[in-house]
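All protein chains but one are shown in place.
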Amino acid sequence: MKREKATTLYLGPQHPGITGNMMVKLKVEGDTIVNSTTHVGYLHRGFEKLMERRNWLQSFTIVCRICVPEPDPNEENYARAVEEIEGREVPERAQWIRTLVLELARIGTYLLWFAGQSGSAGLYTMGQWSIGDRDYVLDLFEELTGGRVYHMYIWPGGVRRDLPEGFEAKVLQTMDYLEKRLIQYDKLMFDNTIFQKRAMGVGWIDPEKAIEWGVVGAPLRAAGIASDVRKDDPYEVYDQLDFEMGHATTSDVWGRAQVRRFELEQSINLVRQIIEKMPKGEYYNRIPNPMKWVVPAGDAYVKTESARGEFGYYVVSDGTNKPRRVHIKGPAYVHAMTLLEDMLKGANVSDVSFIMNSLGTCPPEIER
Amino acid sequence: MTTENNNLEREEAVVVALKATFPDLTARVKRIRRVEASVSKALTPSVLVHAKNVLGYKALSHISCVDWIEDEHFELVYILWNPDEKIQLLIKTLISRENATMENIDTIWRQANTYQREMREMFGIEFPGFVGAKEFLLEDWDDMPPMRRDFDTKEFVKEAFFLRPGREDAKDVRDTIAKRSKEEIPEFAKKYSREK
Amino acid sequence: MDTNDKGVRKIVDMITGFARSNSLFMLAYGTGCGDIEIPPAMTSRYDWERFGYRKMATPRQADVLLISGYLATKTLKRVIRSYEQMQEPKYVVAFGSCTINGGMYWDSYNTIKMLDHYIPVDVYINGCMPRPEAVMSGLFDLQEQIKKGEANGAQKYRENLEWYRGNQKKVIKNWVMPEYNW
Partner (left out) sequence: MEDILKLLGGAAATMLLAFVVGATYGGLVRKIIARTQNRVGPPWYQNFVDISKLYMKDTAVHHGVMQHIGPAFAITASVTVLMFVPVLREGGWFPWFENLNFKGDIIFLIYMMVFGSLGMALGIGQTGNPNASIGVSRGLSMMVGYEIPFVLSLVSVMVQTHTTSITGLMEWQTQNGWLMFEAPFAFITMLLAILGMFHYAPFDIAHAPSEIASGPPSEFGGKYLAMMMTSGSIFAFAKLVFLVDVFMNGASNLVMLVVKTLLLYMVPVLYGAVSPRYRTEQAIRYLWGWPVFFGIIALIYSIYI
């Protein structure tokens, strides 16, 4: 009789290494993983059911809570889907403000990701720095929207309020600060040989299969495939802005780190461009009384490039004052389930949370 | 949203290409980069395979399901993405709501596994031949699949959970706080108090 | 020395209160979306290590169970398990409106609405989500309670275990848990 050598190791749900509240069940032989299963559902709130019971505007409070680290792409997606079904025009200034908010959110999420990626490798100093700096971005959000984490700022028909006075100068100041800090981040994390040793060759995704497997966002770009919703399916004013996609060919954790590092820099540039080019004018195409607001029947699939990948919303209206169906697909829906399960086979136990962070795993958007 | 309706040649070409292979299917251009096709249930897997292997829709972006309880059917929406043409193709199909079953497309796209697990759990759609863990988001669920329209979540909540009663006395919250912390209510605040 | 002497007891209580309240080890279990405000509270902007708070990896070492937001029924089971594995004295701090009355998930079929019916809660922090300042203010409140010896949630749990168990089993259908015996 063959003796079972594998140990079962439960990574989560109560585990400091796991990103959020989920569980990866590992079968381990020595330090090598032979099998892994992702278990989710610890955060399931039934958002899509709740939205069927709320009217179109009430659903907004729900939409932004789907992804905690980066709520703005969700708001934007939902607003854009509703606008597409209804055919509502968005003033030009509102589009620019939305783009600004999205880019700021991207910067904040990348800073949070720096913390996750380096923290899972034991470099806690980086996390302390970057999350501290992320707070300056959150301060900007607080001034703009009144909320630190959940903003509920991007509405159908525009944005909720105009930029406050002197806001542009503050944004530029923060961007200058972040750019200076980026040099220090490089020294601490990206030029660190130990980090490079940890990251190189770990978590490899086959570039030829990547598209078919549903890889999106930074992991796909790190596999050498130029794919960015901002370029491929431009929304808001991204077609009027000048930026580059991150690019790497190694298709491992190191490549993803480089892509994200590059895109943080690009986002800082984008914010500067937006502030420079932003036109004056109306910021809100007012919707009728929200309680009686009826959206005509129809459906729309919209998507946004969030910091972790492509966010897709499929919204169906049946011509009443409530959405018929809002179906959300976040990048982690594929990344953390089938892809992660495949990638972990043969990996080292030490690298599990490292790989998970590099894929941008975020359980709330799997479960909603 | 800027909808340029002037240059839709590539989208039109997709419609033509789809219709050439499958004469039964209806397809139309929704807007730039969005093409929609309605297919019968039996034809769906072959359309998906054709779209993936011949037309270049390599990526499966999304599989959604809408419950049209009035018409007694589910609408499944397979959303595909063509990374070269940059076109999103929505393939819609209707299946009966009673004993809902659908072809398993796990073998075409590996990640369909997750979507099908969710649909099986949330809508009760069965996929013959599909192997996947039974539980996905819910644990020990013995009620109706919750995403069906006839599942009333409010009634369920009333039965299953404790609901904190509201403030029945409808007193001003300031009074309660003040009473608890034994603070003097400032003069200006008293006139807002509902307890006269 | 007479350990029942009032003066001695007072000094002992003071020392225990000081030690317990100034060294709160939190269990690193992000149960909900409130967990996003924990990293800022931990890191350089707010730096809760100043007050002796620290995140611990396992329930055995932790004193405080931070319930960061709504609990899905599936998580509730794990939270109860984690709570019961913690060693006394142990405290529960629940934050987010959703732990108090369900908050915006009041009609959701998968989240519990009143946390204090399932595990004893010492401090509630409201808000959706509470800012790091609010979280820390709630923890200060817990410190005060510990100093005064009022934070006795664990005792309440032990004494009313049957009531809690009944409530828990109402939600968690497949009950496979070890007995709680400490």
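As written, the chain order gives the labels A, B and C, with residue 1 at the start of each chain.
What we mean here is this: contacts are C-beta pairs under 8 Å (C-beta built on N, C-alpha and C of every residue); 3 or more make two chains touch, one makes a residue touch a chain.
Note that this is a predicted model, so its numbers are computed, not measured.
Chemist: Kindly name the visible chains that come into contact with the excluded chain.
Modeler: Per the touch rule above, the missing chain touches A, C.
Chemist: Per the definition of touch given earlier, which of A:Pro71, A:Gly132 or A:Pro219 contacts the omitted chain?
Modeler: A:Gly132
Chemist: Since one chain has been left out of the picture, which residues of chain C touch it in the full complex?
Modeler: 15-16, 18-20, 22-23, 25, 28, 43-44, 47, 49-52, 54, 56-63, 86-89, 181-182
Chemist: Even though one chain is hidden, which residues of chain A still touch it in the full complex?
Modeler: 7-9, 15-17, 28, 31, 118-125, 128-129, 132, 188, 192, 194-195, 197-198, 348-353
The rule we apply is simple: only the chains that are shown with their structure count from here on.
Chemist: Roughly how far is chain A from chain B, centre to centre by C-alpha average, rounded to an integer in Å?
Modeler: Those two chain centres are 19 Å apart.
Chemist: Hey, how far is the Cα centre of chain A from the one of chain C, in Å?
Modeler: 30
Chemist: Could you tell me which residues belong to chain A and also touch two or more other chains?
Modeler: Within chain A, the residues that touch at least two other chains are 41, 44, 46, 49-50, 53, 367.
Chemist: Can you tell me which residues of chain B touch two or more of the remaining chains?
Modeler: Those would be 137-139, 146, 151, 153-154.
Chemist: Given the complex with chain B, which residues does chain C contribute to the contact?
Modeler: It is residues 73-74, 77, 100-102, 106-110, 112-114, 117, 167, 170-174 of chain C that touch chain B.
Chemist: Within their complex, state which residues of chain A touch chain C.
Modeler: So the residues of chain A in touch with chain C come to 13-16, 20-21, 41-46, 49-50, 53, 61-62, 65, 68-69, 112, 115, 127-129, 131-132, 134-135, 138, 148-150, 364, 367.
Chemist: Quick one: in the complex, what on chain A touches chain B?
Modeler: Interface residues on chain A, with respect to chain B: 37, 40-41, 44, 46, 48-50, 52-53, 80, 83-84, 90, 211-214, 225, 227, 232-233, 235, 299, 301, 303, 310, 312, 314, 316, 324-325, 327, 329, 333-334, 337-339, 342, 367.
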